[in-house]
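Apart from one protein chain that is not included, each protein chain of the complex appears where it belongs.
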Amino acid sequence: MEITIKIFRYDPEKDTRGHYETYVVEGDTNDRVLDVLELVKGKTDGSLAFRRSCAHGICGSDAMRINGRNHLACKTLVRDVGTNITVEPVLGLKVQKDLIVDMGPFFDNYKMMLPYLINENPPPADGKERLQSPEQRARFDETTKCILCAACTTSCPSYWANGDYYGPAAIVTAHRFIFDSRDEGASQRLHILSETDGTARCHTAYNCTEACPRDIKITKAIGEVKMAMVTGKLD
Amino acid sequence: MGLKRDVSLMTALRYKGQGPFLTYILHRIGGLGMAVFISIHLLASFLGGSGGRFVNNIYQNWAFQIFIFFCVLFHAINGLRITILDLFPKLIEYHRQAITIEWAAFLAIYGFAVFNIIRTALGG
Amino acid sequence: MAAKSRNLSIAKRGLMSFETIMWAFTRLSALGMYVLIIFGLIGALIMGARRNMNFADVMRWAFMPNVTHVENTNLPDTTPWASPLWKLTASALLVIAVGHGVHGLVVIADDYIVTARGRQIVRILSGVMILSMIGIGLYLIWTS
Partner (left out) sequence: MAKVHQFDVVVIGGGGAGLMAGLYASKSAKTAVISKMYPTRSHTGAAQGGISAALGNYEEDKPEWHMYDTVKGSDYLGDQDAIEFMCNEAIDAVLELEHMGLPFDRTPEGRISQRPFGGHTNNETGKPVRRAAHAADRTGHMILQTLYQQCLKNKVNFFDEYQVLDFIMVNGKAAGVVAVELSTGELHTIHAKAVIFATGGYGRIFEVTSNAYAYTGDGPAILFRHGIPLEDMEFFQFHPTGIYKLGILITEGARGEGAVLINGNGERFMPKYAPTVKDLASRDIVSRAIYTEIKEGRGIGGKNFVYLDIRPETVNKFAAMDGRTNPDGSPLLITGDTVLQKIPDIVDFCRVYLGVDPVTQLMPTQPTAHYAMGGIPTNKFGEVVIDDKNTVFPGLFAAGECACVSVHGANRLGTNSLLDIVVFGKHAGLRAAEYAKTAEFEKLPEDAESASRAEFDALRKGSGKENVYDLSNEMKQVMFADVGIYRNEKDMQTALEKVRELKVRFKDVTVSDTGKIFNTELLNAWEFGNLLDVAEVIALSALNRKESRGGHSREDFPDRDDKNWLKHSLVWNRNGKLEIGYKPVVITKHQPKARVY
């Protein structure tokens, strides 16, 4: 079957601005958009640049705009988006080449959330695990799924407007730790998030939740963080 | 090196797969509209005189009324949804339904209001 | 296994920050405005709005129950509309709405002004704006 794919191209060493190229390739409805990109790169234009690794939605490399909205190219099948496909880089991060954007600021925001378990007490004396009930574990299960693909942050209108906003992905990470019963750094993280570029910048636009390839209910998680700030309840 | 990160309003509006991004924009327009209106209105009333009267007369105009009522009503209804969902994050799972209800309520009331304003304007 | 619940004291939960307080204030003031508006609406209906006012007039009153807002209507007598109860309601609404609205402008400005200094200026301006608008508003309400 013929698939027409229009791809945003930008070569920093030649172009001053981006443009679109259209390619026609032979493919199958069950192909991933990533397969189509690989085909274009392999057979037609080797210079096409994009990130990918796992090819099944687990590593978070290949978030991009497909037919106008954020997806993982490896988790989007031709049968879901049709045979006329437009692929563009995500919004709100600098395009470095073709579909590759500068992930630096995104990871900087992640690091700002103190993304590690904070618990200064020594582990139990018997050397065994810190206990946690299945319910306590379930409390933050949702946000442990995040693969840091940035699909959410780069779909957030608030982030588009203001790149200093920490963004939904960072708040998801904070949520994962704030609601972990073993963690004691909730207060520090809530203070960081209560700054001007923290949760105050989220205006519940829901683009993030719609974009998340791991189906994390991001807006809900952000809402829970905001309420924790107000009520202090962490259960 | 690389392209700028800026996202223009047009690009933002063309982004598909939005949640209720439209409501977000409209909420903003509504809030902004009201804030600007109230400031000018207060100032005009305070200063009075012919200038003040002139400004305040614009507000009696039916077209302006349709606009400002849009701002007020949309902002109020959407604001209520945001407030409820924010205070009870559990309910966020139902945000799609909430938005449907919101639009239904808005369209019904706003339709009725526009009809009335125009009827009054036509002197009926 | 028994789990004990976890709570943070007020100082520890991030509530004592300008942003969080204003976030909460925005929601609470929104609810407050609803209460006051509905109160004004009911009052208007009791005082005979149905017969003597058109839709736009009722709305104008509900959103700001100040007697000047009903001067151009067919009401035979506007004295009850100028009672201290309504002046108080209007004052409350004014204070809340100006606080809410001007802070809303700050929120919008924060999306475009990202330097610490710029943001400080915006906040100072907003304070001035809130105070002067409330001052003017109260003057208008209590002198009309």
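Of note:
A, B and C are the chain letters, set down in written order, and residue numbers restart from 1 in every chain.
One rule holds in what follows: a residue touches a chain if its C-beta (ideal position, glycine included) is under 8 Å from a C-beta of that chain, and two chains touch if they have at least 3 such contacts.
These numbers come from a predicted model, not from an experiment.
Among A:8, A:23 or A:140, only A:140 touches the chain left out of the display. Listed residues A:78, A:100 or A:202: the one in touch with the omitted chain is A:100.
Listed by residue number, the positions of subunit A touching the unshown chain are 11-14, 30, 38, 41-43, 45-47, 49-61, 75, 77, 96-98, 100, 102-103, 107, 111, 115-117, 119, 123, 127-134, 136-137, 140-141, 144-145, 147-148, 177, 180, 182-183, 215.
One rule holds in what follows: only the chains that are shown with their structure count from here on.
A comparison of the A-B and B-C interfaces places the larger number of contacting C-beta pairs at A-B. Between the Cα centres of subunit A and subunit C there is a gap of 38 Å. Subunit A and subunit B have CA centres that are 31 Å apart. Centre-to-centre separation of subunit B and subunit C, using mean CA positions: 16 Å.
Within subunit C, not a single residue touches two or more of the remaining chains. Shared interface positions of subunit B, i.e. residues touching 2 or more other chains, are given as 82, 86-87.
Residues of subunit A touching subunit C in their complex: 131, 133, 135-136, 158, 161-164, 181, 186-187, 190-191, 193-201, 203, 226, 228-235. The touching residues of subunit B, when paired with subunit A in their complex, are 1-5, 7, 11-12, 14-21, 24-25, 27, 82, 85-87, 89-90, 92-93, 95.
Interface of subunit C with subunit B (complex): residues 27, 30-31, 33-34, 37, 54-56, 59, 63, 68, 72, 97-98, 101-102, 104-105, 108, 129, 133, 136-137, 139-140.
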